[in-house]
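A short write-up of the structure that comes next.
Here the complex is missing one protein chain, while the rest keep their positions.
Coming up: chain A.
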Amino acid sequence: MWALRAVASQLTRAQSTGVAATYLRNVRTLGGGMNPFLRRNYSDEAKDASASEASKEAFLKKWAEVAPSTLDPPSFASEFAAKSEKPADGAPVPSKLTFNFYLPHEKPYSAAEVDMVLVPAVTGDFGVMPGHVPTAAQLRPGVLTVQEDEGTSKKFFVSSGFAFVHADSTADVCAVEAFPVEDLDAATVEAGLADYTAKLASATSGGDDYEAAAAQIGVEVYSAMNAAITDSK
């Protein structure tokens, strides 16, 4: 899973900081060794929306030369994706946050008006209220708290994912797996934690990177579940 890979990549990078540091240095100074002309095009075009229209026209022209006449040209995402609307500078901040919480198999919240959301990000928890600066954050296994009104708040344990806060006081949390904290079973969590701690010990001594990464993830997740249970007591 990409989540596995994500943490795995973090782990392996943590183990080989020397390589990572040089890589980042190269990225910053030499433009990442990427095609310089392409880099220039991206940033230039991003600043100017009409340039991307022009590039689309150019693509469609080249397309029309080779495509059969009965074939429709493809559509692009910008034609149907809603344009982001930055609110005017002096506009008042909305009183409630529009919150979307999506999982691949269900939607716990869809365009719900809530007061605040506490997001467990990799860099630490942060709270999202209306008027929050636009952010994109990676989630770690932890508890997502949704404060709907003054009194009611719901807690969900999320495995991993991403949270986006947009400029118009909308928050989107897209998680791979999540469920209410009440559904956590203390006994299973303790058993799992012990199991993965043992696996981690054996894997690090054995020297298999993949196994070590997987065990590390297991330990992280179960520790977070443990913390969630103890917090909610």
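One rule holds in what follows: contacts are C-beta pairs under 8 Å (C-beta built on N, C-alpha and C of every residue); 3 or more make two chains touch, one makes a residue touch a chain; residues count from 1.
FYI, contacts and distances are computed from a predicted model.
Q: Identify the UniProt protein name of the omitted chain, choosing among "WD repeat containing, antisense to TP73", "ATP synthase subunit gamma", "Coatomer subunit zeta" or "MIP18 family-like domain-containing protein".
A: Going by UniProt, the chain not displayed is called "ATP synthase subunit gamma".
Q: One chain isn't shown here. Among A:L71, A:V93 or A:A191, which residue touches it?
A: Counting the whole complex, the residue in contact with the absent chain is A:L71.
Q: In terms of residues, what is the contact footprint of the unshown chain on chain A?
A: 1-2, 5-6, 9-10, 13, 20, 23-24, 27-28, 32, 34-35, 37-43, 45-49, 51-56, 58-59, 62-63, 65-68, 71-72, 74-78, 80-84, 86, 100, 102, 104-107, 110, 121-123, 126, 133-138, 161-162, 164, 166-167, 172, 174, 176
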